[in-house]
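Submitted below is the structure of interest, expressed as structure tokens.
Let's look at chain A:
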Amino acid sequence: MEVLNRLREKFEITGDKVQRDDLALVETTGKDLIPVLVYLKTYEGFKTLVMISCVDWMEKGKFQLSYNLWNPEKKKNIIVKIFLDRENPVFQTIYKIWPQAEVYEREIHEMFGVNFEGNPTQDEELILEDWEEIPPMRRDFNTLRYSMEKFGEREPKSGIIIRKQISEQYDEWRRK
Partner candidate 1 sequence: MGKDKKYFLDEKPEKLTYGGVFRRINDWARARSLWVVAYGTGCGSIELRPTFTSRFDAERLGMRMVATPRQADVLIISGYLTVKTLKRVIRVYEQMQSPKYVVALGACPINGGMYYDSYNAINRLDLYLPVDVWITGCMPRPEAILAGFKRLQELIDSGRADGWKKYIDNLDRYRENQKKIIKNWKMPNYNW
Partner candidate 2 sequence: MWAKILYAFLTLIGGIAYGLLLGGISRKITARMQNRRGPTVWQNFIDLWKLFRKKTAISHGVMFYLAPMFRLVGGAGTFLLVPVVVGSPYLSNFSFGGDLIVLMYFMVLGCLGMALGAAESGHPHAPIGVTRGLSQMAGYELPFILSVIVLMVADKTATLEGIVRAQQGGILHWHLFTHPFAAAAAFISLLGMMTSYPFQVVLAPQEIAVGPPTEYSSTFLSYMFSGRSVFAVAKYLLFMNLFLGGASNLLWAFVKTFAIFLWPLFITNVFPRLRLEQSVLFFWTWPTFLGLVDLLRIYLVR
């Protein structure tokens, strides 16, 4: 897609890939993300923010934020990715560009612990009420053990033993 060429001229693009005819992936830096989004919205017709998603790359020590945009006229998708530091995940909000981003950012804050500066509602509880552990979608969170400890189980003894083994294997793999 020729959008990529224009993006490469104007911004610092660290990687790109054409996945399908109508889907392209662009990787940029945190400094350039908001200019890229504004450019894509105003000049290239990517008017809709489909969603924001987050991926936990635990081994690399990174969080990946993906902004999925949609051009309703040309029927094209573009995904803009950035990487954040996993120890201190802080980024700026984009809810002034797309108001619907507010809820996505709130959910990512709740599930991954990424901090969006300037988002007015991100500290409110969306799904998890009175959550006390680390954010549950982080990969170092052992959901099986948490579920077994908190909610109890009804399985026969053998099933419980198998589940405990699985959860221990998970812990071991995490330590590596």
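Picked so that all candidates are chains of the complex that A comes from, given by their letters.
As a working rule, contacts are C-beta pairs under 8 Å (C-beta built on N, C-alpha and C of every residue); 3 or more make two chains touch, one makes a residue touch a chain; residues count from 1.
Just so you know, these numbers come straight off a predicted model, no measurement behind them.
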Complex partner of chain A (touching, any copy) among 1 or 2: 1
Chain A residues within the candidate 1 interface of the complex: 127-130, 132-133, 136, 141, 143-144, 146-147, 150-155, 163
